[in-house]
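A single protein chain has been omitted; all remaining protein chains appear in their positions.
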Amino acid sequence: MVIEILLTILLIVVVFSVIMLHVAYATYFERKVIGHMQVRMGPMRVGPHGLLQPIADGIKLFFKEDVFPETADKPTFYAAPIICLVAALTSIAVIPFWEGMAISDINIGLLFILAMSSLAGWGVVLAGWASNSKYAFLGGLRASAQIISYEIAMGLSIVGVMMMAGSLNMSEIVKAQAQSPFGIYAIPQVLGFFVFLVAMLAETNRTPFDMPECESELVAGYCTEYAGFRFALFFLGEYVGMIVMASVGTICFLGGWTGPFEVPFFPIIWFMLKVYFLIFFFYWVRATLPRYRYDQIMALGWKVLIPLALGNVILTGIMKTFVWH
Amino acid sequence: MELLEIVEKLREAFPGEILEWIEHRGQMGVIVRRDRILEMCRFLHDDSEIQMNHLMDLCGVDYGDRKDVRFEVVYNLYSIPLRHMIRLRAQVPEDDCRIDSVTSLWTGADWHERETYDLMGIVFEGHPDLRRVLLPETWEGHPLRKDYPVQGPEKEWSGYEEVKAVARRLKKYDFYGAAEWTDEEESRARAGEAGYVKE
Partner (left out) sequence: MSRNEERIADVSGDALSEVFEVQMGPQHPATHGVLKLNLVLDGETVLSCKPDVGYLHRGIEKLSENLTYSQSMPLTDRLDYMSAIANNTGYCLAVETLLGIEAPLRAKYLRTMICEMSRIASHLLWIATHALDIGAMTVFLYAFRERELILEMFEELCGARLTPSYPRIGGVRQDVTREFMDRLEKFIAEFPSRLEEYETLIDTNRIWLKRTKGIGIIPAEQAIGLGLTGASLRGSGVDYDIRKHRPYDAYPYVDFEVPIGISGDVYDRYRCRMEEFRQSVRIIRQCMEQLPPGPIIADDAPDLVMELKPPRKVMAGSTGPSPLKTALIRLVEDRQAYMEGDVYVSTEVPKGELGFYFVSDGRGMPYRMHIRSPSYIHIGALGVICEGELVADIIANIGSLDVVLGECDR
């Protein structure tokens, strides 16, 4: 029993450090990808090709002065970034990286992730409110409305997957997927996949849905008043959120750890490739698209994505009852 | 329409208001009394043969000691459909420094007039929101007047006391140790003792 607990803790520590390393290099990856899309080099100074840049950034952020606004609501102000990061990190626990490799392979994995990503939205709202700043306040309000709306679209887009796999357990979904005719659900669930991709961008507050922090209007939105380490926590939360969302997309639609052939000794390779493909998609969108206006985001969510996702659910039900059975 | 014809029409419509007209480098400037300036502008704006619908520029000129009437407000008007321009120069005496606003004709005159008020000190009657625009609200004097000194002893800004009060309130944070400065040290540092550093 004790050994099991110790082993779990060890596993958590390992996964945590690996994820943090990936988060750090996801920022580097982003800057390089966007840089090359924009006819420039990205970071080049720290280390060969700027490879040590994320580490330098981390050190800088961690040693900065911890500034907070005098009129802020202190407990909430301190708690908000922690809520964001913890909610994002907790979701990692239920993600199976390869067969049998998940910190906790629970039966309600998908629901758990959806719940956690809602919690992250709560952190953003609190941050906006506690900062006692108007920009942050507007950012927080936008975030609450946006995250709630897109939560619904995202949840509905995954319902099709649940129906096809007959389970909420992530590993079960991957296994069911491997046995399906196409091997991935992205093809039969193309509508759901599309809705998921859009909702995924909105859930993580990325362009073109980066309303809550939209720098051209709201300076930095909910994290306007945050500096140094606390800002870094938000930043980490956002990138962990991206990795989580990319993982959910990989597991639900792209076949998880399965691939065209098995790679010995390195079973995570397919999973990683797919996750990084989706993360690349995030960056690609960011470099290409302008930003939506707030009311247009809401209209898109409620008038387009939710009906689409509902239609997908009905379609999947019909197909499952009459065609595939 | 010829420029002289416009002047002629204006003279017919407003007898006794036109004092003089000067053509210089192909541009027509009409010096007028200020009392009926709004009606004159409305006439130029609405008349179908003149149609001065674009107020290019509005500014004040201080003739200081050079002329009997100290100020002039200059309206540069242009007609986009008919492509002619004319300049009205309304005389404004120093002791009664006011003129009617033309914002009812051209909405864009709003900021021109605010600027003229700000820098020249001419009051526009009927202006919706006549405040200073380029200079701070607390500024004293009107810099583009000829009697405004170009150089001279610097006057302390009236808002400085307020800033100092805020600085005292924030003393507890003690930025760079400056909070320990007494008033005397502060004034010495400000009085231009270059590189003044507290001993």
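Lettered A and B in written order, each chain numbered from 1.
The rule we apply is simple: contacts are C-beta pairs under 8 Å (C-beta built on N, C-alpha and C of every residue); 3 or more make two chains touch, one makes a residue touch a chain.
The structure displayed is predicted, hence computed values, not measured ones.
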Of B:D35, B:D57 or B:E94, the residue in touch with the unshown chain
B:D57
Candidate in contact with the missing chain, chosen from A:T27, A:T90 or A:T207:
A:T207
For review purposes, identify every residue of chain A that touches the missing chain, sorted by number.
34, 37-40, 134-135, 138, 141, 207-208, 210, 214-219, 286-296
Write the list of chain B residues that the hidden chain touches.
22, 24-25, 27, 29, 53-57, 59, 61-62, 66, 74, 76, 80, 83, 85, 87, 105-112, 115, 119, 133-136, 143-144, 148, 150
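Just so we're on the same page, only the chains that are shown with their structure count from here on.
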For chain A and chain B, what's the span in angstrom between their mean Cα positions?
56
